[in-house]
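I have a structure here, written as structure tokens, and I will follow up with some questions on it.
Heads up, one of the protein chains got dropped from this complex, but the rest are sitting where they should.
Right, subunit A next:
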Amino acid sequence: MRKLLAVLAALCLLAAGPGTAVAAQPGQKKVIKIGVTQSVDSMNPFLAVRLVTGSIQRMIYGFLTVPDSKTLQPSPDLAESWTTSPDGLTWTFKIRQAKWSDGQPITADDAAWTFNKMMTDDGAKTGNGPAVENFQSVSANGQELTIKLKTPQASMLDNPVPIMPKHVWEKIKEISKYDGETYPTVGSGPYVAVEHKKGQFVRLEANPDYWRGRPKIDELQIIFYDNPAASIVGLKKGDIDLIGRLNPPDFESLKGDGNIVQWNTQGRRATYLQINHGATTSDNKPIGDGHPALKDPRVRTALHYAIDKQKLVDEVQNGLARPADGSIIPPLYKDFFWEASGAEKVTFDLAKANKILDDAGYKKGPDGVRTMPDGSRKLQFRFSIHTDTPIEEKLAEYLTGWFKEIGITLTTKRLDSSKFTEETGTTALFDIAISGWSVNPDPEEVLGTHLCSRRPTATGEGGGTESFYCDPTYESLYLQQQKELDRTKRADIIKKMEERLYVDAPVIALYYPNDLEGYRKDRIAKITPIPEDKGLLYGGSGYWPFYTLEAVSTDAKAGGGSNAGVIAGVAAGIVVLALGGFFLAWRRRSASDERE
């Protein structure tokens, strides 16, 4: 035993040697580490679907356009300029004279190859398939890219497809089976991926040939945490320098740490209630088991009046949100944001809610619960939330309390996320459900989730609806905005759509959660949010914050500190153990000696 301990201690001392040597290496390289709570699914952009992978692609590859850092409007990226034919069907992009990270020139042919690959190869559709659905044909001529559309599409400039280098990717025989794990990657964005350790991290190095100029830091590390609590510990300890998408309690736990900047700004999400107002399939047949009372717009409006949104913001979101008096596009997108005013505006008013229900004939029974006008059913609704989400639990408590005041019983139904998606999006086995959406700078996608065509098919499949909504007024407005290439005019139409959703209330917007992030000011000297005035960092659109990032000079306190500390700690621990073991062995020996 003693021998073993001695060997261990010796090993430990030996180990301390090279370990400290490594720690003492001068930290010349400027490295910034970002903590994320989602791992990369695939480094092949044709296949990847996860959010984190999308953010990484934004840094590695160029796109036709990027959101402008001030206005969030589409601005030049790989496409320097563009024109549209009067009928809105032909788009011509002029591709920038720039280089791939391997030195080859970027041409329109690369873009044409990327889009054509997605249009012709089913295997390449997985990641961004819907983006090319409206494409009739794509062709290239030198630096000129021509895209012909089937129908006009105003959101054309918000194209989410990364442009891939043809000369590298055309050699890959089967896109659907290629993992994209070849390093360094060949791209045209500000960074080049140099290493991916699965389930652990992705390392990106500055692209010296980037057309805007080389980023100011040398290396960006995207580090994966399976456990959000551990990522907060990691930020406090300095294992990571920045973390986004925090929930209010985690964000508040960063308070008081002198090294950490709490970033609290307008978010790009809206939280709303989805109401089963008579779900139907795309051939208008009823589906699901929604409560019949919810088909009545008056009941939905009464529910709306019974919600104190300010209280939800204060007590469910810890004040870190803005109450919603409008629709599903958050105020971050100034151009498209619409807010109710005047008589149209629904404010918290239980008496009014009760009156609406009284007038509509929903009488209260002796137990205080209302019944349908024909007496057939009580107004008892289910509220579907996700399992293990404390915020939604809390929300449910508040809603249950208010709805009780207006004679409506609400029972909470907890579902795991896949069952939740199925019941609220396909089978319609719900009454009221929690919902929310991250909105892109071009809001077309989120508006599209309320179209008739997004309802499930007759066989009960697919779709992608957020409300089972199907309304002719909304539908025609959607088609109008799709054709409207004038941004201001388009925004007006979009606001009408939001108003329609607000008044008809198939969904009730509750609040817009803030974007909550945190970063270490002893590591990050400067970071520009997007949009620049008061925008987002990691959670934003595009690579802007990570391109403009400036690191604190690393010469003074190069990362080694923790490593040396660990080694000292381990050594101390082993010495203590060894001493303890020695003491025990000695005692045992003396005890047995006594016995003899």
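To be clear about the criterion, contacts are C-beta pairs under 8 Å (C-beta built on N, C-alpha and C of every residue); 3 or more make two chains touch, one makes a residue touch a chain; residues count from 1.
Basically, contacts and distances are computed from a predicted model.
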Options "Response regulator transcription factor", "Peptide/nickel transport system permease protein", "Polysulphide reductase NrfD" or "histidine kinase": UniProt name of the undisplayed chain: "Peptide/nickel transport system permease protein"
Of A:347, A:421, A:473 or A:553, the residue in touch with the unshown chain: A:421
From A:200, A:473 or A:553, residue that would touch the chain that is not displayed: A:200
Residue numbers in subunit A that touch the chain omitted from display: 15, 18-19, 21-22, 31, 33, 39, 41-42, 44, 47, 49-50, 122, 125-126, 129-130, 133, 176-177, 179, 197-201, 203, 221, 223-227, 229-231, 233-234, 236-237, 239, 416-419, 421-422, 425-426, 437, 445, 448-449, 454, 457, 461-464, 559, 562-563, 565-567, 569-570, 588, 592, 595-596
